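Take a look at this one; I'll ask things after.
Excluded from the complex is one protein chain; the other protein chains are retained at their positions.
Now for subunit A:
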Amino acid sequence: MNNLIWLIPVLPLAGFIINGLGRNALSKGVIGTIGSLLVLASFGLSVATFFQVKSTGAPVNVHLFDWISVGTFHIQMAFLIDQLSSIMLLIITGVGFLIHLYSVGYMHDDAGFGKFFAYLNLFVFFMLLLVMGSNYVVMFIGWEGVGLCSYLLIGFWYTNPSYADAAKKAFIMNRIGDLGFLLGIFLLMDQFGSVAYADIFPKAVGAVSHGAPIVLITLLLFVGAVGKSAQLPLFTWLPDAMAGPTPVSALIHAATMVTAGIYMIARSNILFTLAPTTMEIIAIIGLATAAFAALIALTQTDIKKVLAYSTVSQLGYMFLGLGVGAYTGAFFHVLTHAFFKALLFLGAGSVIHAMSGEQDMRKMGGLKGKIKTTFITMLVGTIAIAGIPPFSGFFSKDEILAAAFAHSTVFYVIGVITAGLTSFYMFRMMYLTFWGKFRGTHEQEHHLHESPANMTIPLIILAVLSAIAGAIGVPAVLGGHHELGAYLAPVFEQSHKLLGEHEVSHSTEWILMGTSVLIALAAMGYAYSKYVSGASVPVSDEEERPALANLSYNKFYIDELYDKIIRKPLDSLSNFLYRVVEKMGIDGFVNGLGQGTMDTSKGLRLLQTGNVGFYIFMMVLGIIGILIYSLVKI
């Protein structure tokens, strides 16, 4: 088995090469089949690996080759499959395969079909590299690679300038985070003399007591996570990233890539546990992001934008979980979120497909009878994300909230309110889309149709997973064993020892669960009374909104704020550098040098009269001059 593990990332890479080279030569059927089947094969291998890790309980190390060797410093191209990465492998290849399958139907009429599958395969390859690497450098390769693929796929329809701009925005914002990550890796190299997990983690406790700058290291790593996982203040790229095709939003910007930051922190959990300051910052930023993005999502009218802000908000939850030390809870949420958010995005894609490309919920309505499968599956996803038992989101969210409660009541209160907001905006989206009267054009109504089977089957599978995935993490208070927690225990062992157990009592936990479920249900009911009974529809862009709604609808003017305080000053600085330093300074100097030479030679060339006698005379004078000079010198 171990000698087949290298195939897991290599298969999608092969898919990228075949589809990339044959994008014009191969037929769409062949491209779709190759792209999907290779990911499916990776999934098969991942499942086998998962069961191997599960049965032996020991991580699998695969050493491919020494990549960089300088003196005693070695960076190996090596894979480490432990409990954490084996689950990530399942998510990436499993959800990835379903999304590939879905894309075959969704992208069927697109001219860039081959290119799309090539990029998608490449993304899967880099994402696998990211989670499989046994050291930070391999992780960083994957980290950068997924950023690249994200850029390529957001700007997939690059002929639209605003899409291309969204791609650039994502790339540049990620770059800020990547710089932090890279600096963090450098510091780790400096402190530990290695980048391999196996070298760093066992030494971490000792190194910290010897004064390693652990807070700085973890903060830098966290900056990387902030960029990749779209947290405050670098989250604005993710909603814009919805410019890409919907399967991309589902795979990259909901299920996998954006959770890379959480994976990285969970992987380095021991380092973070040793830096309580960083943990506190992570929790606060996560909580702030969760609440902030939820507030924005309340008033959005674009179906994908709602989901995008919801993703940012859920990622905030995961960081809150990490920050309060609930690594298992955060990772559990990664897992369930991958299912229900991929489902919701794919469902939204199916709605958009049915609506002939319309994304504005104000023009939808009444679709529940027309596209039944999409409706039911999306409803499952919505209930899951809203945290209503027994669907998966309830368990993972509740675990995070319970840990937040144990940490600080303030965190818990804000978290629960945000959960209420989540429930409200998700049901608002459902009610606006599927209930009420149809508000689109006649043409769209006539054209309404359910998506083909290769799009609905992934929806159904994901809906089932969203519904039941919670079963692997049923807390003890509900009579469960929390299989996920037990499985992941070796990864977080050291951290749990350091953090100690601060379990909340069972009665408290019952109250916490009851509160969050009640709030979610109340928010759902309020949304129902407003959008179904009240049949209210968000006003069009021209009309006035109440001040607060306006603030939320315009995303708290964050983009405008960044424009004012960062882009404008940078622009003026570059303009100054261009006009004054470059044009007048450097160009002036270089051009002046040339101009000066020309002017002097213009004067000097008059000396050349063409009179040979004069030349000879000057020559003689010169020789005499030299003679006199040498005489005088001696």
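Basically, a residue touches a chain if its C-beta (ideal position, glycine included) is under 8 Å from a C-beta of that chain, and two chains touch if they have at least 3 such contacts; residues count from 1.
Here is the rule we use: contacts and distances are computed from a predicted model.
**Student:** Can you tell which of "Phosphoribosylformylglycinamidine synthase subunit PurL", "Transport permease protein", "NADH-quinone oxidoreductase subunit K" or "Methylene-tetrahydrofolate reductase-like protein" UniProt lists for the chain that's not drawn?
**Tutor:** "NADH-quinone oxidoreductase subunit K"
**Student:** Using the document's definition of touch, tell me which of A:A25, A:M598 or A:V612 contacts the absent chain.
**Tutor:** Counting the whole complex, the residue in contact with the absent chain is A:V612.
**Student:** Residues on subunit A that touch the omitted chain in the whole complex?
**Tutor:** On the side of subunit A, residues 605, 608-613, 615-617, 620 touch the unshown chain.
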